[in-house]
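With one protein chain held back, the other chains of the complex are shown just where they sit.
Up next is subunit A:
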Amino acid sequence: MTAPTEAPRPAAVDTVERRGDKTFSRLAVGAGTAILIALAAVAIFLVAQSLPAIVAPAGSFRGTEGDFWQYVAPLAFGTVWAAALALIMAVPIAVGIALFISHYAPRKLAQPLGYIIDLLAAVPSVVYGLWGITVLAPATVPLYEWLAENAGWFPLFAGPASGTGRTVLTVAIVLAVMVLPIITALTREVFVQTPTLNQEAAYALGATWWEMVRMAVFPYARSGIISASMLGLGRALGETMAVAMVLSPSAIISFAVIQSENPSTIAANIALNFPESAGIQVNALIATGLVLFVITLIVNSLARYIVNRHERSLESR
């Protein structure tokens, strides 16, 4: 742009400033800033407290000969592994329940079912932990033994099976039950909002119920299902009590899900070890917290990226 083409700008118009508008806009800006400050404060605290542990020489941590990265690796692995297993189990079931409530069940049944699902989300995780340790773990022992015997060739189910049932698979089942309600509730909302117009279009072409769902419901709900799953994953990644109660941890990286040696998760490890830690060990625990923070951040950004790409493709259409 060159100067001659620029038109003279009209003088700014004096607009009336309303006090209510101003107050509200300040409140909104304040609220928005507060969340950023909180996030920054958490990040600064984590980094500052973690540094001593990250630079500490090998051998200064309990349970490992190596440096901090070797200390945190099995924990990070266990966190992601247990959460991923939980998600693999929970998402298909949650989508099924949501679909049943939104499109299949008669209204009289659908509504109470929806309430029950929401109620399930409100149960504290300690309760799930208690259930896992007293009911689920013993109940799974025969199943694990059967799996080790008959499906042991498959690396996931390699034996010997745990005698107590307190394995990473049990943890994953508990986590799956915990994240099920939140994923179900959110996907149900999305399913309910799929346009009737497209559902009728599918029916009018002679689609069966399932074909209608695939043609007109799932394409719309895809980004919603992903967002819901990521929220569920976030909860599973950070879950402390249920994991700490069920699992007897060891510092290993192993994909076998029914053996008695299992990697613990970051959150559970912090909860279990914090009371008896001092000095560099505290820094190490906080540093693992930072790692969890980063993992969660990556997972959320990835989900956002996928959802945005999908939404953009819907809009440009």
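Convention: a residue touches a chain if its C-beta (ideal position, glycine included) is under 8 Å from a C-beta of that chain, and two chains touch if they have at least 3 such contacts; residues count from 1.
FYI, contacts and distances are computed from a predicted model.
The chain that is not shown carries the UniProt protein name "Phosphate ABC transporter ATP-binding protein (PhoT family)", picked from "RsbT co-antagonist protein RsbR", "Acetyl-CoA acetyltransferase", "TonB-dependent receptor" or "Phosphate ABC transporter ATP-binding protein (PhoT family)".
Considering the full assembly, A:A201 is the residue among A:A43, A:A73 or A:A201 that touches the omitted chain. In the complete complex, the hidden chain is touched by one of A:A84, A:L130, A:M215 or A:I252, namely A:M215. For subunit A, the residues touching the absent chain in the complete assembly are 106-107, 195, 197-198, 200-208, 211, 215-216, 219-220, 313-314, 316-317.
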